[in-house]
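Omission of a single protein chain aside, the complex is shown with its protein chains in their original locations.
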Amino acid sequence: MDAAIELEGVERRYGERVALAGVSVSVPEGATLAVLGGNGAGKTTLLRVLAGLLRPHGGRAHVLGAALPDERWKLPARVGYVGHEPLLYRELSGRENLRYHGDLHGVQHGRIQEVLEELEIAGRADEPVRDLSKGLVQRLAIARAILHEPTLLLLDEPRANLDPAAAELVEPLIGRSSGRTRVLVSHDVSGALEESDVALGLKGGRPAPVDAELYR
Amino acid sequence: MYSKGLAPLAAATAVTITTAFTLVFFYAPNDADQGFIQKIFYVHVPMAIVALGGFVAGGVFAIKHLRSGDSSWDLRSYVAIHLSIILGVGVLATGAIWAKASWGHWWVWDEPVLVSFLVVFLLYCVYYPLRFSIEDPGRQARYSSVFAIAAGAFVPLNFVAVRMAESFTHPRVLSQTGGDLPGDMRLTFLVSLLGMVLLFVTLWKLELTAKHASMQLKKLRNRARVAA
Partner (left out) sequence: MIAAARTILRKDLLIEWRTKESVPAMVLFSITVYVLFHFGLDRDSLDGELASGVLWVTLLLAAVIGVSRLFAAEREQGGIDGLLLSPVDRTALFVAKAVALFLFLTAVELVAVPAFGLLLLGPGLGGAFPELLAVLALGNLGVAAVGALVSALAAETRAHELIVPILLLPLLVPVLIACAQATEPLFRQEAGPEDLGRWLGLLTLYDVVFVFLSVAVFDFLLED
């Protein structure tokens, strides 16, 4: 069975500066990859490359069978991305935001109500996003990411701002039990390692062993 | 890689420009109305033609850059536009001198080429702030290329529009370029034009070589620093 993610010597430059170099990892379908490292180590860059947002400058990369960078266009339909920004328009309501993203993905309208209910935000879905608390906004961001039932989840601190009850709520959707292939970036090292099958440490854009040195 | 043929090119430029100067001062006739100062025409018009050509070339290089993703095309585009902007200052300055000598004012709006050149110059001046306020180098190059293409397409459109707007037709020497110039003026003009073209290409190659060298140096320094 082909791996969901296959990276070999992936490189990404920012002008002369190295953002990623020599990144190699293989993630089987349904498995979770934990990406760990200090600030500026390249974790977000790697996530964005996997999402198809950034093109790799070197090396070989296959994500869900699509070769990057040439077949990047195949990725958006099958990738769900929860990043630092919720990617929601503050003046629109949760429901309107989901309808917007849903229409771009060709999602049925019934699915929107379904997701709103699964995340228990249906009651406040018609208020503008700027009136919602950070926790609700995060849930909405997760809703946006899973709306189109992606095969691969790219999660950058997905449980930020979520209280324990909310964290439990989202578990079947974006957690290990969701059965989806996941790439998880988290500062909770032990927690991340616990719920992952493969771990990749990054330091200065290059692979590094996952130990105390990683965060120096 | 850019300096191929630079030496013979520079030599050809020097020869042509010297010839042009000789012709301008000793061969071309003094204009009956405007006197000696009319001879600035032999600098002003070739400069304008070459500058506009440089802007359009910048656009063409930009198209190649976007299609190939090869940043050397972006460098070619940048240098072409950069030199043309400098020439542009010269065009406006010599245009002003000529206008003052011919019509008594430092600026006239009746000359559609000069006027449309002013608009083009104002547009291209934005190239620097646009380019250098984008931090990501890849994006900087791509956005600059988009600008160069849009601005390059704009140049002829703008000229047509300004020309249509000017309802006056002055008996100006500019309109006679290539057309009704008497023999001795035409020869002088063509040699001057050739000299200007060669000068531009020589300076372009020179700057490309210099920039390329300094970029290589920077790369080597970075590599040394990383290895250390």
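To keep things simple, chains are lettered A and B as they appear, and every chain counts its residues starting from 1.
Everything below uses one rule, namely that contacts are C-beta pairs under 8 Å (C-beta built on N, C-alpha and C of every residue); 3 or more make two chains touch, one makes a residue touch a chain.
In this text, all values refer to a predicted model and were calculated from it rather than measured experimentally.
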Item to complete: Identify the residue among B:48, B:91 or B:149 that touches the chain left out of the display.
Response: B:149
Discussion item. One chain is left out of this view; which of A:96, A:157 or A:195 touches it in the full complex?
Written reply: A:96
Discussion item. Among A:79, A:112, A:142 or A:173, which one touches the chain that has been omitted from the display?
Written reply: A:79
Worksheet item: If the missing chain were put back, which residues of chain A would it touch?
Response: 51-55, 73, 76-77, 79, 81, 83, 85-92, 96, 100-101, 103-106, 128, 144
Response to the item:
chain B positions in touch with the non-displayed chain are 66, 119-120, 122-123, 125-126, 129-130, 133-136, 138-139, 142-143, 145-147, 149-151, 153-154, 157-158, 160-162, 164-165
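Just so we're on the same page, only the chains that are shown with their structure count from here on.
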Worksheet entry | Averaged-CA centre spacing for the pair chain B and chain A, given as whole angstrom | 49
Fill in: Interfacial residue positions of chain B with respect to chain A in the complex
136-138, 218-219, 222, 226
Worksheet entry | Partner chain B, residues of chain A touching it in the complex | 14-16, 18
